[in-house]
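Apart from one protein chain that is not included, each protein chain of the complex appears where it belongs.
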Amino acid sequence: MTTLIEAPPEDSDGLLPAKKKPSGGGLGQYILIRFLLIFPTILILVTMVFFLMRITGDPITAAMGGRLPPDQLQQRITAAGYDRPILVQYFEYLGQLVTGNFGTTLSDNRKVTEMLGTYGSATLELSINALIVALLVGIPLGMLAAHRRDHVPDAVLRIFAILCYATPVFFAGLLLKLTFSVWLGWLPVAGRAKTSTELALTSLQAPTGIYWLDALRSGNMAALGDVMAHAVLPAVALGLLTAGIFLRLVRTNVIGTLGKDYVEAGRSRGVSEFRLVTKHAYKPALIPIITVMGLQIAVMLGGAVLTEKTFEWKGLGFQLATYLTARDYVAVQGIVVLLAVIVATTNFIVDVVAALIDPRVRY
Amino acid sequence: MTENLDTPSGNGVPGTKTVLGIDHLQVTFATDSGDVHAVKDVSLELKAGEVLAIVGESGSGKTVTAKTILGLLPETATSSGAVLINGTNIISLSPARLRQIRGRDVAMVFQEPSTALNPVFTVGWQIAEGIRAHSGQGGGKRVSAKEAKERAIDALRKVGIPDPEHRVNYYPHQFSGGQKQRVVIAAALALNPGLIVADEPTTALDVTVQAEILELLRDLRGQYGTSIVLITHNMGVVADLADRVVVMYQGDIVEEAPARKLFAEPKQDYTRQLLAAVPHLGRNSASEGLTERRHQGGEVLVEAKDLTIEYPGRLGTPAFKAVDGVSFTLSRGEVFGLVGESGSGKTTIGRAIAGLNRTTGGSLKVLGYEMLDLRERTFKPLRKDIGFVFQDPAASFNPQLTIGECIAEPMVIHTRPSEAQARKRVGELLESVQLPASYAGRYPHELSGGQRQRASLARALSLNPRLLIADEPTSALDVSVQAKVLELFRDIQEEFGFGCLFISHDLAVVDILSTWVGVLYKGKLVEQGIGSQVMGSPQHDYTRRLIASLPVPDPDEQARRREESRALLGL
Amino acid sequence: MSTTEAPVPVANPRSSFFLRLPVVSHVRQSVGLQRGMLIMGLVLTAVFLLTALLAPFIAPYGFAQLSDGDGNFPAQQPPGGKHLLGTTVGGYDVLSRVMWGTQTALLVIIIAVVLSIFAGVILGLVSGYIGGWLDRILVVVADAIYAFPSLLLAIVMAIVISGGQSSLFGGVMAAAISITVVFIPQYFRVIRAETIRLKAEPFVESAKVVGASNLRIITRHIYRNATRTLPLIFTLNASEAILTLAALGFLGFGIEPSSASEWGFDLSKALADTTSGIWWTGVFPGLAIVWVVLGLTLVGESINDLNDPRLRGRKRANRKAPAASPAADAAPGPDTESSNP
Partner (left out) sequence: ACTGPSGGGGTSTNGSGGSTITLGTTDKVVTLDPAGSYDAGSFLVMNQVYPFLLNAKPGSADASPDIAESASFTAPTEYTVKLKSGLKFANGHALTSSDVKFSVDRVVKIADPNGPASLLSNLESVEATDDTTVVFKLKAANDQVFPGVLASNSGPIIDEEVFPADKVMGDDDIVKAKPFAGPYSIDSYKKNELISLSVNPDYQGLLGKPANDGANIKYYADANNLKLDIQQGNIDVAGRSLTATDVADLEKDSKVKVHKGPGGELRYIVFNFDTMPFGAKTPEADPAKALAVRQAMANIVDRDAIADQVYKGTYLPAYSVVPEGFLGAKQPLKDLYGDGGKPSLDKAKKVFADAGISGPVTIKLQYNPDHYGSSSGDEYAMIKEQLEKSGLFTVNLQSTEWVTYSKDRTADAYPVYQLGWFPDYSDPDNYLTPFFVPGNFLKNHYDNADVAALIQKQLTTVDKDERVKILGEAQDAVAKDLSTLPLLQGAQVLVSGADVKGVETTLDASFKTRLGVISK
């Protein structure tokens, strides 16, 4: 779902000719099989969540447990069908899923698809912003660290990278908020936009839910500025977490490729050190980097939960935590399906790109 | 090849201009365990159009010297002395000036063509990269991308890549190994440098491909008068190409002489030893004078009939037939030499005999057991009669176990000796491979390569196997070490009398050990016979080509053979 | 190797077992800034471990103590005086809670990592070695779990497990088990990948050739080599465990203050304080988390870099004498990040 999906093919145009390789005859089949593997992944997660959720209790107790006598509670549970045999419920749910019916949330009565759309686009926006920060920070600094390895800048950057990772997102978020919103007053505290902006954007025809896109479309520059201002801190908080990982990843892999003969060969032809790092070593290093970045999406979504809570960013991750507390089976399952699809698809694409690059990669 | 370019003398006769002068070069690396003096005192000179070979065993400082010529030493190195290229001293040059010289005045060709090419850029881009790095330098005009590509195509044409206009957009993996090395050479030639430093340019290649590359290098020198510093440990290559030879030993030059002279009358002991250790096809052959196959009366250990081995294709690709209808027998006491180029299926056969690969067709009987329906449980009792020596001695030992534990492992599994018994037996085995018994307590990484290969032999022998499979047991070793291991191998084989499948890509090595030789080509056994006969009068076309491509360590003989092989290969 | 017989100057393994221990050998191997970072990590980690061990003796008060002989602790008292790092809104002593928090963190790390190593290593070895359908199924399941955002999985697990539990043990177990579930696939993947790689190594094949049984190969040849990377994964996962625990606490799925001291929980409770100028209740637990994760990660990453010949420091060049390098090549350091899935 994030730009990761688009990124690899662009950046790896040099790698695509692998398709022409004779051993790639089975590539189409590999892709197909790898694609089909998305479904077991989703099925496993959905099944897991389905049963786990039902172990934890039902939504009616969650909502009414403090108000209603047990018999009335039980009556409502029976009426809602939550005490039927669990396998019956499971297959019924699978049946619904297959027909594309995700149902209506139990705790706040909304269409799951619509709920996923609303919160999904918020999380998407956050992830994109964070990814931009992560890439802008992680990649150049990673190259710099590789270039100056074992010198002071390298050590400083590595500690910076570890600190990015070691500081819990919510702690970093809190510090950022205190500094830039409360003390300096430069940036808004929380939320995705001011009330007025938000109202302006909702009145838009067919809003995408990605605010900066909507703001851009509306042509309202004040709104755009406001949306941007709101996006900065969450993107930085979440982006830095990933930036630390990217930095290290880029450093490791660029150092690895810098030691390769072909870099030495480039050097022997008089290519400058700068170009050696940024082109000759970086591009081949991109292959493993892309693979790991793909896996990073799961980390990012996990971090998004915390960022969303810290910055009042109404997205999937945070909503999932809320729905979990409410034992809103339908909503939780819906979100899990979506997350599973996102993650599985990302990994699928990353794997395929990896396979395009390197036919030896198997699942 | 193509039309003459703007280069001087075109007749392969060394000129008089000095292209490279090295004067009292010294290179030291700082490491944890103190300084390593990689190059102690090297002085040499190279004239235009001359080919200078630097030989010497592993670690003698050849590569370091080569890298110094281009100023490619890592930060940890300190060097003194002078390296003069066309009069400019490389050692004291600023990085920016150094970059100007690299590629323009001196270029480098690497050992492993597949690693010297960046897999993610087209070859054209990589060649052009060098051209553009120098464009606009020193007031010259900038080279446009299009122009750079034109010149890359020219360079590819020069090295004999067919259809260069089209191939210039290919990625490295779309070329064969030999073509890749041509591309690397093309990249080195792109700016017409007067000097090319080639560090083991053919070591990674098959002999037939090696012959082509050597031909190419000779052409370059002949047509453009390019000087070449050729680093190699293959004396055949030296004999084939070099005008002059420098012998290095532990960072010093021990001898320098014109090639013919060096081979004919080496002055230094070390050089003599080195030359003596080089296996020479037709000399010292195990099957010298034999007229019929020996050991035929003995027990047949391995019998292959129409053996086929396929590797399953992955995810739908058709299976790959690595071994295709091979038939042979191997009797007790016999050494069966299996030769063939890379990928011909040698290892596959060896592994199938040891039960590491499954056979897929025909019949393979090992010690009477039909491998086609291999069951680990029923085959296990036979395993104590089979020994296996791997190519890479380092990798074949568990790094976590001592040499003693590794050698004792087969015994522990099959005969369960007491600890004292095992220790005693390990000691005996070590001694039989001429290692001190005290080495049992060492870890694999604490032994040298040759020692490890001996230990590996000891392990293979620990249960007195009837059958030994040796898969390129010496190809990872230096020539001098290889000579010692081969000698040991021969002695032990005579002493123990096991049947042996000896796999190697080096005809000369096989010839030293085996009486019966099989030649494998693309999975098919194209020829088998008594060693000296196969080598002396090959029947099959491929065998002939193989033997013709093999350079012999003797310049005169090699020159003659070259003419022959030219005729044979239709050049 | 300059001559065949030249023995390599390596410390005799028998006499210096201590020097061959993972971390110790790494310190000896390291140079320059790399050594500095490793040692910094070790110091941070050591302080953490010592505090955890000695918390009962050095913490001024109990983690749930609200009063002493002089009466109730005041609420939200700034640092200084009797309460060096101040008190929380509930009247807990911040310093004591930060110190006791080390115990919870350590306990969770140990339980979570031990459980997941145990399960992950066994599954990884078996799956990687035996292959076939078992392997495929395990891989799909592990990948599915691995692919899912680990924190969210931990939340689900915390809800499943925590029902009815709130004692120190219950709470810690809930957190630890939910983290375990997340980690098993990681160990599984790493060990399986190593196993598959090792399976093709000549030394394993040579064991096969001499007729060693599968069990023997797994236990004697693969296990020790496959788990060489564990100290590294251990440290990295330990820090991840802390972060997961903290995040659970932050989201309200953690351990209650009267059961144990847990930094993430304290930090989430301190959010209101922090924006009200009462910085000490949140900053110190937050710093404690950063401290421990920084320490463990520094150790882990340094080990990783030292194990990887490409990344080993080279300021003063640390290339072993050539004979030693093949051994290093035979089992190159783990590269958890760039290994393919």
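Lettered A, B and C in written order, each chain numbered from 1.
Heads up, the rule we're going with is that contacts are C-beta pairs under 8 Å (C-beta built on N, C-alpha and C of every residue); 3 or more make two chains touch, one makes a residue touch a chain.
Being a predicted model, the structure only gives us computed values, none of them experimental.
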Inset, instruction - Name every displayed chain that the left-out chain is in contact with. - result: A, C
Inset, instruction - Write down which of C:54, C:75, C:114 or C:137 is the residue touching the left-out chain. - result: C:75
Legend entry - Sole residue of A:268, A:310 or A:346 that reaches the chain not shown, by the stated touch rule: A:310
Legend entry - Residue numbers in chain C that touch the chain omitted from display: 64, 66-67, 72, 75-76, 88-91, 159, 162-167, 252-253, 256-259, 268-269, 271-273, 275-278
Inset, instruction - Quickly run down the residues of chain A that touch the omitted chain. - result: 56-72, 76-77, 79-80, 104, 106-111, 114, 118, 177, 181-182, 185, 188-191, 194-195, 198-199, 202-203, 308-312, 314, 318, 322, 325, 327
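Everything below uses one rule, namely that only the chains that are shown with their structure count from here on.
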Legend entry - Middle chain, criterion being Cα centroid separation: C
Inset, instruction - Round to the nearest whole Å and give the separation of the Cα centres of chain A and chain B. - result: 49
Inset, instruction - Spell out, as numbers or ranges, the residues of chain C touching 2 or more other chains. - result: 314-315
Inset, instruction - Could you tell me which residues belong to chain B and also touch two or more other chains? - result: none
Inset, instruction - In the complex, go through chain A and note every residue touching chain B. - result: 12, 14-15, 17-18, 20-21, 23, 25-26, 29-30, 33, 260-273, 275, 280, 283-284, 286-287, 357, 362
Legend entry - Footprint of chain A on chain C - complex, ascending: 32-34, 36-37, 139-141, 143-152, 155-157, 159-160, 163, 239, 243, 246-247, 250-252, 264, 267-268, 271, 274-275, 282, 286, 289-290, 293-294, 297-298, 301, 308, 310-311, 313-315, 335, 337-338, 340-341
Inset, instruction - Report the residues of chain B in contact with chain A in the complex, numbered from low to high. - result: 70, 72, 95, 99-104, 107-108, 110, 112, 115-122, 126, 129-130, 133-134, 170-171, 173-174, 184, 187-188, 190, 313-317
